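Down below is the structure, laid out as structure tokens.
Left out: one protein chain. Kept in place: all the others.
Which chain is which? They are A, B and C, in the order written, and residues in each are numbered from 1.
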Amino acid sequence: MSKSTNQQTSKSSPPTLSVRNLVIEYQAKRGAVRAGRDISFNLQRGEAVALIGESGSGKTTAGLGIVRLLPENAQIKQGQIIYRRLENGRVTETDVRALNDRQLRQFRWKECAMVFQAALNAFNPVLRISAQFGDTARAHNYLRGRKLKERALHLFDLVRLDPERVWRSYPHELSGGMRQRVLIALGLLLEPQLLILDEPTTALDILTQRNIIDMLKDLRKTLDFSLIFISHDLSLAVELADRVATMYAGRIVELCDVYTTFKNPAHPYTIGLINAVPTLTAHKDRVTSIPGSPPDLIDLPPGCKFHPRCPLADERCRTEEPGMENPTPNHQAACWKWQSARESLAGGWEL
Amino acid sequence: MTVPLIQMENVSRRFQVKRDQYITAVNDVSLTVDEGEILCLVGESGCGKTTAGKMIAGLLATSEGRVFYKGQDIAQLKGQAFKDYRLAVQMVHQDPYASLNPSHTIYETISFPLKRHNLAQGDEAIQQRARKLLTMVDITPPDDFLNKFPHQLSGGQRQRVSVARMLTVNPSFIVADEAVSMVDVSIRISLLNTLLELKQKMGLAVVFITHDLALAKYFAWDGAIAVMYLGKIVEMGPARRVVDDPQHPYTQVLLSAVPDADLDATLQREPIQLRSMDVPSLLRLPTGCSFHPRCPYFEGEQCEKVIPQLTRLKSGVSVACHLVLREHEADLA
Amino acid sequence: MSAITSVSPPAKPATLRDHLERITSNFWLRTVAQKIFIVWVVVTVTFFLIRALPGNPIEIFVMTLMDAGMSEEEARTTAASLMRIDLDAPLSAQYVDYMGNLLKGDLGDSYVLSRGKAVNEIVFQRLPWTMFSVGTSLLISFVLGMFLGMLAAYKRNSWIDHLLTNLGAAINSIPNTLVALILVLLLGVTWKLVPLNLMRGSLSPGVEPGFTLEFLLDLFKHYAVPGTVYVLSTLGGWMLAMRSSTSSTLGEDYVTVARARGLSDMRIITAYVGRNASLPLVTGLAISLGFVVGGSILIEKIFVYQGVGLLLSQAIAKRDYPIMQGILLVTTITVILSTALADMLYGWLDPRIRIAGGGGVNHVK
Partner (left out) sequence: MSNKGKSFWTETIKTFKLIARNKVGLLGLILVTALVLLSFVGPLLVPPETQAHTDRINKPPSAEHVLGTDFQGRDNLIMVIHGGRDVLLVAFTAGILTTLISVAVGSVSAFFGGRMDSMLMTVTDIWLAIPRFLLLVVLATLIELENIWMLAIFLAIFGWPALARQIRSQVLSLKKREYVEAAQLLDLGAAHIILKEMLPNMMNYIMIALITSMTTAIYSQTGLVFLGVVPFGNNWGVMFSLAYAKNAIYNPNAAASLLAPMGAIILFQLSLVMFSRSLEEIFNPRLRTGV
């Protein structure tokens, strides 16, 4: 068993999740796809961290890695994933990478539920919602029968669904937004302490998306769980997260609270990304794009992976990859120029 | 009065979904686009914006109403006149992975229309033209790309090649259907800027279809925005005015619901509560104003029974809402 | 569309339901009409081919009778009564008569194999045997093929996958006649594993059908080898279909989500992967039934198995047209009924199309 127990009070309780130097690679015909490179972060109890990045930045890979649900051709090469359960003031530590199959099955969903991107197809089309709740409960020796139904109906109520109707439905009888909410309810069924939401609102229309965001905000107030929120959309991070981890080329390049990320970003990529997204209020001329395109994960450039697109890049950036630097204790950025980046880029992207 | 480049006149489009079930994807839409003008069609999935775009491009016939190109009904065009229209109105599609034929090289893709319409004679001239077009869309250096296949290009590059392919026939009107929504966030703006530059240089008119209001405002900065809901235009007017001072309740709700990358604005925003969460089925559109079952300002009988007409206010914005129109009775244009 | 009055949120359930039910009834009507139409086409085509072609079989039959010493008139009357037709009437009238008799369930009499005996009596005597052997084999091969196909998909790109898919494609392409002959040669002659008399006939002489142990044992002993041929000649197809279906199901989100939910492998394999992956195969079941029944003519001939296939091959050898027509009609109806059964099974397995099945399962609110 990979569990050790130590007693601690919940006040100074250690992070729910600690990810250290996680390296994940996919095997492709052309070579190794380096989808996760040295990913490290802590998720505090009750906190919400957003993993933000473009396609290929490694954000989904990181999420799948944490629950060890990577596809067959992917592998965790190194790193550590420590999950800490808090119960009655006692902390139980779990080394996720060391779990065997049976322990892993118990860990998934009971400790950490992951709600996926394409929730439209997240349910088995031939089973009623009730049966799929039953499956989940049975797999974890959770409630049964009437008690289970009561609990599920309560959750449906929380996610603003018509409980009795949903309970009896087949997935295809529910709209996309409803299915997404059912999946979130299912995620909360076993009272996990960690919830991972991977693009939970993509493919939904705006008003439904708004509804789900508001609902998640409410849930965070009423229920006690830590949240990892994966999205390509910076604006969603604003709504839901306490801290933002910006990812680029498989790595977290900046990690700090939401406010600082927007008001005082230190990494040129974060700065560029914020400037590249038009807002409803900003003037047209504020918006500038980042030149070039994201790197090929099989054939990464040397040095800082962002240097080919970075106007500040110098010789050091081209040869040596920066580690995480600390502008302030709660703000980290992987950039040699973190001190001057924001100022240098204030006048515009083209130098 | 000059003739608009494209005009839709009371256009509707129905699709048969089952034996005797129809959905009305576009419902009595009228709009005009002048030469060199930008119009953004904005709305959620299923609002009919793509269908409207396809009818303008002539890929779909209308069920009712007519589409005019330079004052002529496109359904009646024949011979040379049809050919002029056909080539003048082009489209940029959404999916960079499906918009280029995987079995043709970039050179072939661009040379087909050139050869077919005799726009360049001889291999040398065609090559020359292909290089020039690729340079125009920032695919540089073009020689590195001519013999590549689509799968060797990134999503953004593919979209640029689609634009170059369309430019071969010197169009004057472009329908861009969610042209950047599947492209990485960091390169969306540069792709949009390329389109804007081309528009400027070649005097193109553009109908830009998107679900992203902020993007619409950016792209149509000096142009117009039309907000669609369940097949109808509910509000239309100068882009910045529509986004900054929305009139129609639906536009207001939409704007208050969009997650925005502006931190301050988002933190201050008060959400508007809808009467109902469920989007009505296109199979059975609500009577009267289609937004009435969800409208936070729902007033009763009039909203339920009378279809509000899109009416122009003095400000230049047109709105289809009984409430707004009554409040602005004095401002009717 | 505009006829629908006031819709206040939430939408009223009743109207939608009416709508669904209308489609439902339409669907069944259409299905039944189509099945009847198919049977009619088969009957009509064979009728006219038999009568309208130059040198048509009836004239030849009359000639044969005359050669055997009958007068022309006698011969024509005999033929006419056996086939229940008036040879002097125009073709259209003959057709109407024939269809009338069919509706009464009268398929005419055999005129060579066992002259004067009613065709439907002969055919219905043989039909159970074919239905038993073909049906059982199809079921075995379906289940086995699903199992092996899933195995291959789960072990994608392993040696066992390569072995199974290549083997599957191989046996799928070998004509069933050859499979049968090879089995007889290997099992019966070369290795002498199965006594030859178990590969001839469907029962040992003297064994009477009934619910006796002796009968059942003998039945299965005689069925074993021909059954194996049926299974082998269809197994590959099921396996390959199930492999590709399982592969795509394994890529579905709900399978990944089921894993994320910590469900046991067994539950995922059966209720999540297996059930969904097998759906497309169920429709194939009906089509393959037609195929296997067709193959029975060859297999039953080789194993002298007393089913309709053997009967047909004998009828063909003797050119006994009423029997050929009768068998064609009866098997077509059987196959079409099974198709309908498979459709219903599909509807039962897949709630998404259950709308088509009617009944109170859809509670769209």
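FYI, a contact is a pair of C-beta atoms (placed from the backbone, for glycine too) under 8 Å apart; a residue touches a chain by one contact, two chains touch by 3 or more.
Everything numeric in this text was worked out from a predicted model, so none of it was measured.
Asker: Could you list, sorted by label, every displayed chain in contact with the chain left out?
Answerer: B, C
Asker: Out of C:G108, C:G145, C:P226 or C:G295, which is the one that touches the chain we can't see?
Answerer: Hidden-chain contact among the options goes to C:G295.
Asker: With the full complex in mind, choose from B:L5, B:M91, B:I187 or B:A220 the residue touching the hidden chain.
Answerer: B:M91
Asker: Given the contact definition stated above, which residue among C:A80, C:I140, C:V282 or C:L328 touches the chain not shown here?
Answerer: Going through C:A80, C:I140, C:V282 or C:L328 one by one, C:L328 is the residue touching the chain not shown.
Asker: Over the whole complex, note the residues of chain C touching the chain we left out.
Answerer: Contact residues on chain C toward the absent chain are 34-35, 37-38, 41-42, 46, 49-50, 53, 57, 166, 169-170, 172-178, 181-182, 184-185, 189-190, 196, 286-287, 290-291, 293-295, 297-298, 301, 312-313, 316-317, 319, 324-325, 327-328, 331-332, 335-336, 339.
Asker: Could you pull out which residues of chain B are in touch with the chain that's been left out?
Answerer: 57-59, 83, 86-87, 89-91, 93-95, 98-104, 112-113, 116-117, 148-149, 151-152, 162, 165-166, 168-169
Here is the rule we go by: only the chains that are shown with their structure count from here on.
Asker: Relative to chain A, which chain has the most distant C-alpha mean position?
Answerer: C
Asker: Measuring centre to centre with CA averages, how many angstrom lie between chain A and chain B?
Answerer: That pair's centroid distance is 33 Å.
Asker: Can you list the chain B residues in contact with two or more other chains?
Answerer: Answer for chain B, listing residues that touch two or more other chains: 278.
Asker: Contact residues on chain C for chain A in the complex?
Answerer: 252-254, 256-264, 267, 271-272, 275-276, 279, 349-352, 362-365
Asker: Quick check: in the complex, which residue numbers of chain A touch chain C?
Answerer: Touching chain C: residues 67, 69, 104-110, 113-114, 116-128, 135-136, 139-140, 162, 165, 168-170, 172-173, 183, 186 of chain A.
Asker: If we count contacts the way the header does, which residues on chain B are in touch with chain A in the complex?
Answerer: Touching chain A from chain B are residues 44-46, 154, 156-157, 184-190, 193, 211, 213-215, 217-218, 221, 243, 253-255, 257-263, 265-267, 271, 274, 277-279.
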